[in-house]
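Working notes, beginning with the structure itself.
Rather than the whole complex, this shows some of its chains in their spots.
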Amino acid sequence: MINLCLFGAGRIGSIHAANVSQHPDVQIKYIVDVNRTVANQMAEQYGATVTDVDTALEDTTVAGVIIASSTDTHADLMIRSARAGKTIFCEKPIDLNIDRVKECLQVIEDTQVACALGFNRRFDPQFNQLHNQLNQGKIGELQMVSITSRDPAPPPAHILPATGGLFRDMMIHDLDMARWLLNEEPTAVFASASCLIDPTIGELGDVDTAMVILKTTSGKLCQISNSRQAVYGYDQRIEVFGSKGMLQANNNTAINLSFSGEQGVISEKPLYFFLERYADAYKAELDNFIATIRGTEKPLANQHDGLQALALADAALESATTGKQVILN
Amino acid sequence: MINLCLFGAGRIGSIHAANVSQHPDVQIKYIVDVNRTVANQMAEQYGATVTDVDTALEDTTVAGVIIASSTDTHADLMIRSARAGKTIFCEKPIDLNIDRVKECLQVIEDTQVACALGFNRRFDPQFNQLHNQLNQGKIGELQMVSITSRDPAPPPAHILPATGGLFRDMMIHDLDMARWLLNEEPTAVFASASCLIDPTIGELGDVDTAMVILKTTSGKLCQISNSRQAVYGYDQRIEVFGSKGMLQANNNTAINLSFSGEQGVISEKPLYFFLERYADAYKAELDNFIATIRGTEKPLANQHDGLQALALADAALESATTGKQVILN
């Protein structure tokens, strides 16, 4: 039996807990959450024990930790877990401050623990298959990547400040996807952004609409289009273009039904939100983490990917702010 | 805890067992199968006990039975289970002989047990949603139903004779779907069939390619197109047409990826076989059965549906054989 400790019993924590319960030989042994009510509820559901960080990390039967607590606790929990020798799964971002991220990476390197980072989209069957076919040469030499990534609705205004803003909260996923697909580090970042959806977002110093162009050393180009609000649902599409053709990962729908009537031919909207759209991705991500604990797989996304994606997000934010392309090295 | 007995630990039995295991308060208590090796293996996996029919049915803690054994055992097991007062889930068909089916129905009526029949497609999210929208008047008055139903490959020749032939084995699903969507009993059946795929099938007295037209009293029409072999996969489409438009349930694919190359724009084939295509349907079907045991739902398809579908299949077979339309009353 593999014992895990779950830090954070909120929305994302619940997904991971449910997915863990599908593995007969893996269990959540401990749950740690500042909200005891929520923690107790989940503990009862899965036969876990509510405890504190120290107790969980001192328990030598705990093989791994899932860090799904609030962003500002990630780095501290990663460092302590690493020092306790636990295999780590941490939701992105490691931290909003890149120096703090580097500190974390140092500890992980020193302690030699394996660390998986929650870039769940790499595990999406759709994008995963696209990545495979790309790597198998299906489109020949990759030349351009286009990522369309639009949320169905902005986060509530009161949590916006804590997110780190569109670039570090939302686009970071697309930047990771770009790196993964380009298979080469982008060395130049240009971003342009606006507040067109909700003035409140602008007043908080954030943007809700953004476009980015990335360029790699070899000249490959990538464009990302982000919006905080697509009224037709969660718009998650990727297109890769190369010397032998193009692969398109289109939106997923719940069912494949269409109605032909006087108004036209009406088909389903994309799945509405990330919990539905990426349900399979979350499962596969957890499978990969458990296999990492077992030593049979390596994390598909690790702490270095977390650092690089944040560096790109910071560069994009800087570019959008200054109007200048940012060169990375 | 709801205790179930599973008759038959083969391919379909395994699906039901796996789906039962997702219900924390339901368990397979007994497994009965002539193949003890297979039964023991499954029993170990799910903590069940391998036993015989009598023991299972005499156990008063057993609330329901899942009959997934070979077709020729269905009627006997249904009758014995009904007499033992168990709630019944039975894979289609009840029996290939319509008189035997009527005998069964009599026992079920006498014993007043609830009985669900495995017309799994009614539970398919795609077809279920189509049925809902149809009933909500989305296409106005229903006028025509078109069902395309093609297997990826014929069954192995050695099991063909036991299946009852294309009409009673394969088309019976489509005939049930037709009844469910027409919401009215077809009273005239015409069928035309050929052996175009594999002469072995013809030598066994069966067909592999068939078309049917059904007509109801009010004049609604339904056409069914069957083939035992669609090289592009499991082709399962339904179209309903009425005074206000048309609803189409198209094929499902594993992912929604397309490749544009010199050969054209290539998208995914339909899911290859019924286990994948109807995975969600099997889950929902079992949920409905468990809810039936709990008394909170009624079976979406019951023994009467089994009888009617078989009567239509028999009529289609007769029509294909005689070249004459068969009138039902």
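Think of it as A and B in the order they're written, each chain with its own count starting at 1.
Here, a residue touches a chain if its C-beta (ideal position, glycine included) is under 8 Å from a C-beta of that chain, and two chains touch if they have at least 3 such contacts.
Remember, it's a predicted structure, so these values are computed and weren't measured experimentally.
Q: Which total copy number does the whole complex reach if 2 copies are given here?
A: 4
Note that only the chains that are shown with their structure count from here on.
Q: Using mean CA coordinates as chain centres, what's the gap between subunit A and subunit B in Å?
A: 41
Q: Can you name the residues of subunit A that touch subunit B in the complex?
A: 125-126, 129-130, 133, 138-139, 244-252, 254-262
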